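Omission of a single protein chain aside, the complex is shown with its protein chains in their original locations.
Then we have chain A:
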Amino acid sequence: MGVTCVCQVPVAEGKSVQQTVDLLHKKLEQMGAVKQGSFCVDCETYHATGNVSGQPSKLLYVMHNSETPLSCMALFEGGPCLVADGNFDVLMVKLKSHFQNAKGHKVECRGSRYRYCDFLIKVGTVTMSSSARGISVEVEYCPCVVPGDCWNLMKEFMQCFLSTSVPELPSVFAAKPEGLFAPADCVDTMTQYLELFNKLRKLQIPGSNVR
């Protein structure tokens, strides 16, 4: 697992989500990237019930990533996170009295996975209750785990096919202590996805672009 950057790609003008994704695929294939199956990231939201003294109820996000097929990540809103195995989903059912599943809030991101030498590129469409909300691009540089060491390389690589919409250093990495060996891990990736999902959720649906 290397350093991962997740970013949102705006839908091209006058094009649908699917068309924009196809455009990206074409660009990647022109570069020489090889398609290697597909990927899927999903996120379910839980409300913590029974909170004390009228505080706003905290949210718990349970996420899965097809890249780590046996794991299940649980992230508290702005708080600790947890990595567990697949049994965690079953456990959440048992904890119904404490965490209620917000049914309508399920977010999914599906797409294809490309490999270009040491880079893994995943282009996916983010769907929320069966409506496409946006496009996500995940770029992973596998040989390195220290974000600061490879960020410029990644940025340069992303410029090749994203041109203008290259993101800045993700905030999860910016928060990491410098100088210390703080490797990027799967939780960083999931945090970035979560940020993206939350951003897209707040977005108003621009009726014309979504089918």
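Observations on the structure shown:
Convention: contacts are C-beta pairs under 8 Å (C-beta built on N, C-alpha and C of every residue); 3 or more make two chains touch, one makes a residue touch a chain; residues count from 1.
Criterion: contacts and distances are computed from a predicted model.
The subunit not displayed here is recorded in UniProt as "Mediator of RNA polymerase II transcription subunit 17", chosen from "AP complex subunit sigma", "Regulatory protein involved in catabolite repression", "Protein C12orf4 homolog" or "Mediator of RNA polymerase II transcription subunit 17".
Here the missing chain is touched by one residue of A:71, A:112 or A:198, and it is A:71.
Interface residues of chain A facing the missing partner chain: 1, 67-73, 83-87, 185-187.
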